[in-house]
Structure formats: structure tokens, C-alpha cells
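Below: one structure in C-alpha cells.
Here the complex is missing one protein chain, while the rest keep their positions.
Moving on to chain A:
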Amino acid sequence: MSIFTKTTEGIGIVLLWIALVLAPVRAVAKDTITIGFTAALSGDSAAFGLNIRKGLELAVEDLNRRGDHTYRLVSMDDRGEAREGALIAQRFCSDPTVDVVMGYSSASIALAAAPILDGCKLPVIASAATSPALSNISPYFHRNVLTDTVQGGMMGQYAARTLGLSRIYVLNQQDDYGIGVARAFSDGAQKAGAQVLGTESYLVGTRDFRTMLTRVRMARPDAIFIGGYYTEAAGIARQARALGIQARFLSTDGALNTELMKLGHGAVEGMVLYGMFDPSAAAPETAQFVRAYRAAHGEDPGAWSALGYDAGKTLEAAVRLAAQNGQVTRESLNAAFAQVKAVPGATGPTTFQPSGDRDGVLHFFAVDHGRFVSLAGGVAPLAQPQGAYPAKQGAGPVGDTIAYFGQLLANAVVLGAIYALTAVAFTLVYGVVRLVNFAFGELFMLGAFVTVSLMLSRIQLVGFTLPMPALPFLLAALLAVPVTAALGVAVERIAYRPLRRAPRLAPLITSIAVSILLQSLAQTVWGAEELRFPDFALSSLPPLVLFGTIYFSVMDLVVIGAAVAAMLMLALFISRSRLGRAMRATAEDQTAAQLVGIPVDRVIAAAFAIGSGFAALSGLLYAQTYGFAHFSMGFAPGLKALIAAVLGGIGSLPGAALGGLVLAVAETIAGGVLPDGAAWKDAVGFVLLVLLLLFRPQGLLGRREMNTAGRGSLLDGTGVAFGPVARRIFARVDAGMARIGHNPRGLALGALAVAVLLGLGLSSDYWLTCLTMIVLYGTLASGLNLIVGFAGLLDLGFVAFWAVGSYFTAILFVSVLEHAMGAAPRQIWWLFYLDLPLGGLLAAGLAVLLGTPTLRLRGDYLAIMTLGFGELVRIVATNWIGLTNGPMGIRGIPAPALFGMPLASARAQFLAALVLAIMVVFVLTRLVRSYIGRAWVAIREDEDAAAGMGIPVARYKLYAYATSGFIGGITGVFYAHTQHYISPLNFDLFENILLLMLIVLGGIGTFAGPFVGSVIWFLFLQFSLGIPFVQNHPETRFALLGVVLILLVLFRPQGLAAGLRVALILPGLGRERPASAAPLATPATAASTETGA
């Protein structure tokens, strides 16, 4: 009885709380127009959204000064993810104060959001979504930017007719924008008589284009079209010039940004681009905007700011019109959008076509002395591109081939030097403390930022301009290394040292958390955009040419020289110095070292200092080589270096150096030889890694080690530093949890009752969708919890299973059945229910394939391999366009249905998600409360003792891994059908870290923990969106995530719900007593007991 009253009481409290939370948002004066703004405001492509918002903010200020209506801007960060975009659309829908939606920095998000906004009749003006797929998508959807097809086609004709270019090589970034523009450009150019020599694609975020450009150089084009954004366009231009490519560059509106000149370092001189905004245009609106923008931001505006500004102006015109006719409502505003004609703006007049697209003109520009100069008055004879060098090539096909591979090798050596240097950092620390420090990528990044900052005369930090010393490169680099080293030591002191005796999982998790924290902080401090690496005397020298064909720069030699010198010095230091010898002794045996009087703590700090210094050195060399610093620049090289370190034999310094070189050569050659190799080359390292673990697990130069794992789990509650304090703080939570923990059935039923009541009682689609997300993330986290929480292995590639399930069903339903075979989703509704287990099995099969070679090895390998696996699945999903539709994603995945009745409403989806979650948790509890689950927990607690009990450890780890894969797979299938749209962006490493955070927050190794964590995080996420500071700095939420994760692991490793200890025996069986006092069973009688049973 007491459980029941308690449960109902609990439900009452929860409902009351939710009612308070959901109480209508603050009242807003009626003549206030609220603009819901959404775009990617953090992450790699944040620049577009931030720029649109800057323009829109100017417009809003201007409109508010005039005072007919008050305009209010509510800004949300969709992080470039369709799922976030959909949720934000729902939020705008259910917020009655929102009158219009603006922003949309990418088409994929607009595509996901448009149907939702259509459903609540909320008008949209998008400013950077250029995909033709958005034309006619909804009567409420408008955009003031031309489509890719129109723009690319016009550029193609312009290039061939007006510029008279005839041999063009086409490069494009691998997404719907790049592909769409490049295709339209090629068509346009070919129709106008030009020849397209070839096409290559690259991923957004690629830094090294030399392999691809070496291939381009073979074709000797007279122009190269770069269908992509400014960061990559600048990188391509720079590296092409350094390879002696003499062609003229052409690019897009995505590159039309003053950042292009900053990052291009003169190589972009003469580049021709198009765009919708010409700041030099004579129109008074343009001049007024440029003036206002300069006053506010101290720099010239770009096209995206202009479009954001114009969206605001168009809104004002529509509001006026609507107000004349009556009340300003969503409906009347939308009607007004169709009626307003030629609204003057910075980009010329705006008129919307019935399709929602805009009539507009395209302007052409050339980069001339570091400025965009309009080519409006006809094409003035363009100066020859500067910095062009005669591309002398070897004679004949043989000479060409030699030149080609010679150049590739030269490229590989430079890259290899950087990989090797970072790999050495990893391996040094690993050798001494047996910790894979995932945060080295971020120290790499900080090394670059510190160097760049010191080389400038002033810099914007957190939005404030600070004077800087403008040091020469060498001095800045010499300072940046110790600064970063000190930071590395501080990180070690705070986040790793207290965990030295903790289970291996603990420092691995904190190192991931540190990585997230540093990355987010760097974004807050240095901003979301690339910071140009300043030029200096050495870097401005003309390239050196070997045999007339192999180009490399003086700085390339400096990079190689610095890397070799640093590694040699380290080798000498380790073998000769006292500290080096102490380091070796500590690496051999920490306890023994301590016993013979070696100050182990100081030795380890020294290892971290050297490792961090090396990471900083390679980071700054990398940044110099590619010409910029960026907050996310450390991730990819960090992963590569980690792979290189494992290739060489983790712990072996010469091995790391060799591994770096081998990896760079393999990547470069594969990228140069394989078809579309440039896009695939990042997968090479991972393939090498799998082969290596299969055939030579100790690495090229490593020593064979026993399969040892740190003993114990995070669950024994020994919060390392302030355990007792944490315990006191959480005492009441623990007591409460322990009380309900005694009655797991009561808890489960209570939670279920609350969920069902919410599902039936809530009326807001937005909150129902949020709840669906909470349940789905809780389910996914439960799958991850199985491997991390119950089996004690860190899995950083769990999202890959989720992706596999999602893609499996999406490909089957959309690409195969609907498109290829013409089946209507309505008729094959039952297939969804078949796909759930099939998607799960497919994921589990992959888990077995990956786990079999990996799980025989030390636990750390799983973390590294799964990290690589997650990336690999993302690379495949992005590049295998024929199968997955690439970055464009798969759209139109039907909602689940039951006997033809679609379960499409937010309520039905939530209830369906709940059913799925119940099934998953039920299966999990049954498995965990059996000999299988006990074996997992035994392995987690003490692998050797478990083996001594006859548990085949590797096989049970594989079971755990496969089961967790299965759960990821089925949840993925379900996810695809609730989201209707999936793309590779849904499945990045960050999601994995988030899931990990959810279980650490909620309670690792408990059934309730993942859901507790999920509820807390999602509510926090939704509420924090309302805080203005968070709106301006969305990345600070992830900094907070990192901090919370570190604090939890340090002080409260068992999480919030730790009181809910999981019994490993089915309830009701635990108190079983033998019927009679039988004698101690001998082998014979035990057998008979067993068979008799």
C-alpha cells in the first residue's frame, strides 16, 4: 500500500512541477512582433548564422527606433543539426508570441523545419538556405536568396562567356550546397562552350587539399571552380599556388566573405565570385546599411549580413501592410509577404515568387588587392593572378607519373612530421601513466591560438579588443609551447591526478570532458571563425622546386626540421637525463618507482608538460602550414595522431614517429590513387588500425602486453577527492533513491505512470516532441550504459550503431522501396516492425566484426577503435552518396503506422517511443539479472577474478558490445521514422559524448540513470535557450557539460541515481532457500542438482 501512495504522491509532485514549467510564456505586448531566429550559431559553420543575425539585429534596432511596432528577436542555436532544427521549429510553433521565423543557415535544417512551420502556419524568411529542394515546399516558406541552381548556372555561363575560360576543373564540398552549385556551374559552363576537365569533392572542414590539388595539377586547367565556403576556398587557393598551379580561381557566394582574403593570404587575388550583395552599389539602402554595419562592427559587411538585414526590412514592409488590413497575425503576415513588391534593401529590391523564392540579381566580383571589387561595369581586364608559378611538368606520361608521386610523397612527409609529433605526445603520456589523453587535440589547438595571438598587435577576445605584443613567429612559438605545457600540467593536476588510483574509465571520461570544455572555451574566447595565421618573412618566400616538378615551401622544411629536432631531443632526454630515466622507471612500474624514491607525481607532471608542449608545437606548425587557427582544428589531427600512436605501438616513442609517417604516406597515396580519394582518405587510418589489431596488436614497434584492465568500477562510490562532502550533499537523494531502490517494480510502474499521464495529458506538440527526445535519448543511453556501465568498457562509437539502424531503414524505405520500386509506405507499414529487429541485428553484426579483433586487447583499445569506427561510419555516410545520399541526408522517411493508420502525431510518437523504451529496458533488466549480466559486472569489477570463475572474458565483452549495438540499431530505426529525415550530421562524436554524459550524470550502471540524465539534460537545454547569454554564446552550454562531467567523475562518479543499485538477481528469487539441508554437493551431486533442475 505504501508504495502505491508514495507513487501517486510522486506523480502528483511531478505533474505539479511540470504544470508550473509549462505555464504560458511571459505575456508580450500585442503590438510587439517577435522574430524567432534560428541558425547554426555554434560549431564549424557558425559564421553564416552569426552574420545573418548581425544584419538582422541592425535591422531590428533600426525598426525599433522608428517605432510603429516593437520588434523582438528570440535567437536559438540549431547547431547545424536537423533534429535541433525540428525541435526549435516546434518550439516556435507552440510559442504564440512568435510571429515569424528567420535565419536558416543551411538547407537541410530548413527542409526539416518547413513542414512543421507549415503545420502551425508560421511564415518564414530564410536567408542562407539555397537548395532548390526548398522551392514550393510550403506556402509559408520564403527566402531572400537565390537558389544554387540559378546562381551556379549563371556563374558557369559567366566564366565561359565573359571571362573566356575554356579548361575548367571543378571542385566541390561534399554537401547539397557544394554539389548543387558545382553541378549547375558545370552545366552552365559546358553549355557556354567550356570544357570541364574533372571534378573532385572534399568534406567541409578539410584542411589539407594537397593530394587533391596534385591531381588537379596533372590536368593543367586554366581555371578552378571551388564550389564551397570561404574557409576551404581560401585553403585550396593557398595550397594550389604553393603547388605551382597557375589557374584562375572561381568560387561561390559561400566564399564571398572578407574572411576569404584573411585566410587566403594573397593566393585568392584574382578569384572571381558571385553574390547577391554588392557593398559598392549606389542604392541608398545599401549605403545606409554599409554605414550602419561599419559603425556597429568596425568592418565591412558580408552578403549574409546584408540578407539578414533585408529580411528584417521585408518583414517591416509586410507588418505595415498587414496592420493596414487589420490585425498582425501569422496568417496576415504570410499573406502580406506574398503582396509586398520590390521592398528596397541592401541587396536590392525583394519580391517573393509564388514558389517562395526571390527575384533578384547576381553580382560578380573579383578579388583585387585584398578587396572584393564589383565587376558590374563589365569586366575590366583582370590582372594575372598573383603568385602564379609556371607549372613545369615532367615530359610525357612517365615523367608525369613520377612528378605526381614525387609531389604526393613530399606532401606526405610534411603531414607525417606533424602526425608524428602529436603521436609522440600521446605515446609519451600513455607510456608513463597508461592514459589515453583525448584532450591532446585541444592542447594542439591552443598551441596554435596562443602563437597566433602573440603574433598579432591586437586581438578580439570574448568580444573585447586587447593589445598584443606582435611578436615574431619564432618568439611567439617559443612562448606558446611552455604556456600550453603549463596548461597541460594544470589539466593533469585537476582532472587526472586525483584519479590515478581510480578505475581506467574515470580518467578516460575526464579527458573527453576536458576536450569538450577546452574546445567550447576556445570558441567563446577566440570566436567561431577561423583566425588567420599571420604572414612573416619565412612564410612569404616563394616555393622551392625540386626537379622542376616537386613543390614545397621553405616553411615545410622548417616544419620537418622542427619535428625531427624535437623528437631527437626528446629521445636524448629520455635516455640520458635523470628525469628521463625516472620517466622510464615510472613507465615500467609506478609502485616500484615510488619505492626507490622517484617522485612519481613530479615525473608524471613532467611527462604531461612535455606531451602538451609537443602537442602545442605540432599545433602551431599545423596552423602555420594551413594558415589559420580554429577551435575545432585539433579534433581530426588528434584522432590521426592517436591512430598513428597505436599503429606504432602505443607507448613506444620511435613507434609513434614511424606510425605518424606511415599513416601520412598511406593516406596521401591512397588519396592520390583511389577514385574520389580526397574524400575517402580519412578512412585509411582506420582501415590500417583494424588490420593492425588483427595481425599485430602490439603495433609496429610496440611490446606485447598482457590484457590487463584497471580494476574496479565507478560504482563503489569512492568519489576521489571530496567523497564525503559529495556524499553529504547527496545524502537525501541517496536515501530517497535507496528507498525506492528497494522496490524496483514500484519505481518502474511509478515512472511509467508519470510518462503515460504526461503523454496523454500534455497538449503542446513541442513538449511532446521534447519528451519523445528524452525517451529516445534515454533508450540510446541505456544501450551505451550496457557496455560502459555494466561491462565497464568505454565506447566512443556508439552513435555509429544508431546511424546504421537509421540508415538501414531509411535506405530500405525511401531509396529502395519508394524510389526504386514505387511502393507506397502506407502499404508496407508492417515492414517498420520487421526493420526494428533487422536494424538491430545489422548493428550487432557490425559490433561483432569490430569487437572481435578489439576486445581481445586492453580496454583502452576499445575506446580508440570505437572512436575511429564512429568516424568511419560518418565518413561512409557522407561520401557514399549512391547509398546514403551523402550530406544531403535521406528525407521523407515515413512515420510508423499500425495497420495503415499512421502514428504521426507528436502524441502517438511519444507513446510509441515509450513502448520501445519499455521493451528495451525490459530486455536489459532480464539480461542483467541473469548469469550473463553477472558476468558483465564481474568483468567490470575484476577481469582476472572473472576469468578465474570460468567466464570467457573476451566473449562476454563481445556479447555486451553486440547487445549494446543491437539496442543502438533498433533505436536508430525508430529514430529515423520519427525524424523523417536523417543526415550524417545527426551522428557525430559529440552525440556520443552527450550520451556518455547522460549516463554519468544519471547513474552509471543503473537502469534509471540514463533516463534521469536524459530528463535533466533536455530540460536544461530547453530552458537555457531562453537565457540571453546562452543565446549569444550557445557553446557555453557544452563548456558547462564538460565541467559537470569532470566534477561528477571526481566527486560523484556513481551519478545522481546511484542509490538505485541494480540487483543482479531477478526480484523474488533472492530469498530462495534450499528445501532441505542437503550436504555440500560433490561434483556428482551438483551435476544431478543441475540436471534435475
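Observations on the structure shown:
To be clear about the criterion, a residue touches a chain if its C-beta (ideal position, glycine included) is under 8 Å from a C-beta of that chain, and two chains touch if they have at least 3 such contacts; residues count from 1.
What we mean here is this: contacts and distances are computed from a predicted model.
The subunit not displayed here is recorded in UniProt as "ABC transporter ATP-binding protein", chosen from "Putative permease", "ABC transporter ATP-binding protein", "Ring-1,2-phenylacetyl-CoA epoxidase subunit PaaA" or "Oxidoreductase". Of the options A:Val361, A:Leu557 or A:Ala945, the residue whose C-beta touches the omitted chain is A:Ala945.
Across A:Arg72, A:Arg891 or A:Arg934, the residue that sits in touch with the chain not pictured is A:Arg934. Residue A:Ile1065 is the one among A:Leu595, A:Val915, A:Ile1027 or A:Ile1065 that touches the chain missing from this view. Summarising the interface, chain A meets the missing chain with residues 706, 711-713, 715-716, 922-923, 926-927, 930-932, 934-935, 937-938, 941-942, 944-953, 1005, 1061, 1063-1066, 1069-1070, 1072-1075, 1077-1083, 1086-1087, 1089-1090, 1092-1093.
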